[in-house]
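The structure under discussion appears below in the form of structure tokens.
For this depiction, one protein chain was excluded, whereas all remaining protein chains were kept in their positions.
Lettered A, B and C in written order, each chain numbered from 1.
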Amino acid sequence: MAHSSRGSAKAIPWFLFAAGGTVTAFVLPVMLIVTNLGFFPSAMSYEGMSGFLSWWIVKLAVLGILTLGLWHAAHRLRVCAHDFGIRADELVAWIVYSAAGFGSVAAAVALLMI
Amino acid sequence: MTATRTIQLEVLRYRPEQDAKPFFQTYAVPVEDEWVVLDALNYVKDELDRTLSYRWSCHMFVCGSCGMMINGEPKLACKAFMQDYPSGKIRVEPLSNFPIERDLVIVQDDFVEKLTAVKPYLLPKQDKTVEQGEYLQTPAELKKYKQYSLCINCLCCYAACPQYGLEPSFIGPAALTLAHRYNTDSRDAGPEARGDLVAAHEGVWACSFVGACSQVCPKDVDPAGAIQQAKLYSALNFVTGMVKGDK
Amino acid sequence: MRVETADIIIVGAGGAGLRAAIAVAEADPNVSIALVSKVYPMRSHTCAAEGGAAGVIKSNDKLDYHFDDTVAGGDWLTDQDAVELFVNEIPKELTQMEHWGCPWSREGDGHVAVRPFGGMKIMRTWYASDKTGFHMLHTLFQTSLKYPSIKRFDEFFTTDLLVEDGRCGGITAIEMRTGQLRTFRGKAVIVCSGGAGRVFPFTTNGAIKTGDGMAMAYRAGVPLKDMEFVQYHPTGLPGTGILLTEGCRGEGGYLLNKDGYRYLQDYGLGPATEKPVLKAMELGPRDRLSQAFWHEEKKGRTIPTKWGSVIHLDMRHLGEKLINERLPLVRDLSRNYVNADPVTDLVPVRPVVHYMMGGISTDINGATTVDGLYAAGECACVSINGANRLGSNSLGELLVFGARAARHAVEYVKTARPMTDAAATAQASDVENRIAALYKRTSGKERVPALRQQMTMSMEEGCGIYRDEVSLKATCDVVAEVRARFKDVALEDKSYVYNTDLFQTLELGCMIEVAQALVVSAIERKESRGAHQRLDYVQRDDVNYLKHSMAYYNPNGDPRIDYLDVVITKSQPAERVYGAAAGGQVTA
Partner (left out) sequence: MSAATTDTANPRKPYVRPISKTSWFLTSARYKSYMVHEVSSIFVALYMIQLVAGLFYLAAGPEEWESYLAFLRSPVVILLTLVGLVFFVIHTTSWFKAVPQATRIMRGEEVLPGKILVTAHYGIWAAVSLFVIILAWVA
């Protein structure tokens, strides 16, 4: 059916959106407090952070959060653009998903460099 | 019958044969506390203005005829109680997002076509003749879809859903919910048999989970929930389809 | 004038009309169907039915028991051949509904559940919580969407039947959103237009139940049968007349007078047991219960309210879980409309006009005296209900006889001769002129709401639960007067798009005809039987009145009343027994 190919193209991003929404809901508020508000100087010190991120399991978790967070945000931004009256949905989708893909790869690269 | 108070009923009028566009007309209506907004409209129709048109029948919130905007909210006029409008002013308009045929009467062809398109009928899993008796279904299996079978097609949810207003090709909350109702019925062969209109662009994916549909639904059908579950089904279906390589 | 054609035209898309349409489509997909309804199908009043549909399915039950309950419940004014057919076919029809997806309530093992109902000796009423009619209607409507041969004409108001030489060849109907009159030509017409409760002021019936189809058939020369039998349901909410299903009592609710006393035990329905016993107390038949209310009111043992006297329905002992599961709508309605939560409060109720036992006279195939004209559902009278319908028999009736009428019509159209063009055109243009005259008439002296109110009020006063010669005559005069004055009404709304003034006017015209047939039949029946109770003739009179009343239309005066024999096959008239003597099963 003509419908299905067009429509189901939303299935995968939606999965990532939904998974990302759940993960971000649990972790983002507390992460933001830790990283951005200066309450935890030793954890945020170079030694603290690089030590923490030397664990593979931590790298993986961080990568997971970043990837899902990016895809979550990307998908919602696409809907947002539509809601604000921007009707170039295909273009918007291409931009936001590419950005999320690029960001995910970048995160992986950075994590490998640490 | 002594009227306890008089309200100002502002009604959006539109008479296609005379009016270029809709306008508000105000009626002073003596009302009883036990009344619903529909009673006030019936008072206008009988006593004040025979030219006012609106739909109604059952007066017991089950036929789904009398959906309209009451003070900006999609509601059934027979379930909008006077006591809840103490201010003495009630504004009544036809359901949002639909063309106005006349006064409070909307054009609802679009919904009926969409309902037809989603195949809202049982596509049985198992073939059984009437002589062989009923399909078995446990109370738990019944409960799984029961809530979604309670839709009275009043269209309040369509009036509340901005995505339908913006993109009328969207199949919309009630029709999708009814598709989901059959998809989750233990007697039904399920989503695959129903085709994939539900999973199409104008199906579940056009819903951005505003949730307004469920908030206004007079029957607690929760179309928003049904659609989100249908998204999960469709997505899983798509993925398993990909794995099996048949998409 | 635009002409639509179909082999079979069905007027009304409620339970009966939809069942008929599906039956035609399944019998022969090449037979074209026009399904014409003044409301979208799912708005039809079948949606309001709450309690359930009776059909023998459990192993402790027998077709004969259902037969006996129905015949006795109808005070032997039932046609027993029709009842026999009905009880045989209904289990299949209800199973068919199940196969179409109807969400029947279930037992733990997955079989459909049944509940007790008034006047039934054994639990046999299938139900879908307390929204049975709603689920049946939506199941039928949604299923009907499968069949390409069913062409729907939603919101088309049928005005007349086209009849030539005792043969029906179509209808005329107004497309409501344009005001345009159309002719529908077909070889058979099945009228499924529902009841006429609106001829009374206080009724459980929706605004659309104005007896249009009855009036159409009546005007076309088909007799209306047994019109004097009007069912009052014992438990309507005061003020609105909204129904609280018999299921409330089936599940074990009590009726209490102002002293908190279960007064039904004083009216031959006792003893008052704690658990409900079938065919006793609150599970007696509707006519008896409504009559008992009338007596209590006369004795000053009811509770006066602004909306008339009430008694109390007590469901508090049933508990919240059961009420939520089996009677959720009842709870919703009571809380909203009378501010009483059945879980904790007594709910005020009073008898309310509910159902017309009478209607368009048909045989067991739904055929009328006019060839090609069929009727089914509440508008028809195949005489399975007799003088008093048992609750939960009419949802079954509309399935069984909707389908039968349809199958018979499918056979009929194979050989039927169509009506001549000349006759069809002539009749349609008569209708057109009649409607045009309504538009043209300026400043009519009479107003539709006032006439309607005058007529309905007098029906309640003179033709209610109890009647006598004097009250009936008075009502008869009022109806005749209203009928005369109706000729002077003018439309106050002269527009064409969705003109509800026009439709209310046409509906009032139909209601007046139905009311007249009703009152005159009631005057002529000088006995008390079932729902027809006369204070001046208190006994049942089988010698003179074990017969159906047949009211024939008279354009210029009272209808002519004739009689037709009742079909009796295996159950001779006897006394109706309820209470301890009826030997009903103890429920649950």
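Here are a few things to note about the model shown:
The criterion applied here is as follows: a residue touches a chain if its C-beta (ideal position, glycine included) is under 8 Å from a C-beta of that chain, and two chains touch if they have at least 3 such contacts.
Remember, predicted model here, so these are calculated numbers, not experimental data.
Across C:R177, C:K209, C:R249 or C:R404, the residue that sits in touch with the chain not pictured is C:R177.
When the missing chain is restored to the complex, the residue among C:Y65, C:W294, C:Y439 or C:Y563 that touches it is C:Y439. From the set A:L28, A:L60 or A:A88, the residue in touch with the chain omitted from the display is A:L28, counting the whole complex.
Residues of chain C in touch with the missing chain: 1-2, 174, 177-182, 432-433, 435-436, 439-440, 494-497. For chain A, the residues touching the chain absent from view are 21-22, 24-40, 42-44, 46, 48-53, 62, 66, 69-70, 72-74, 76-77, 79-80, 83-85, 87, 103, 106-107, 110-111, 113-114.
The chain not shown here touches chain B at positions 14, 16-17, 21-22, 72, 96-97, 99-101, 107, 138-140, 143-144, 160, 162, 165-166, 208-212, 214-215, 222, 224-225, 228-229, 232.
In this text, only the chains that are shown with their structure count from here on.
Averaging C-alpha coordinates per chain places the centre of chain B 27 Å away from that of chain C. If you average the Cα atoms of chain A and of chain B, the two centres end up 36 Å apart. Multi-chain contact residues of chain B, defined as those touching 2 or more other chains: none present.
The multi-chain contact residues of chain A, meaning those touching 2 or more other chains, do not exist; every residue touches at most one other chain. Those residues of chain C that touch chain B in the shared complex are 39-40, 42-45, 47-48, 92, 95-96, 98-101, 103-112, 131, 134-135, 138, 142-143, 145-146, 154, 177, 206-208, 239-240, 242-243, 306, 329, 332-333, 336-337, 447-449, 491-493, 495-501. Interface residues of chain B, counted against chain A in their complex, comprise 162, 166, 195-197, 199-203, 205, 208, 231-232, 234-235, 238-239, 247.
The touching residues of chain A, when paired with chain B in their complex, are 1, 3-8, 10-12, 14-15, 18, 79, 82-83.
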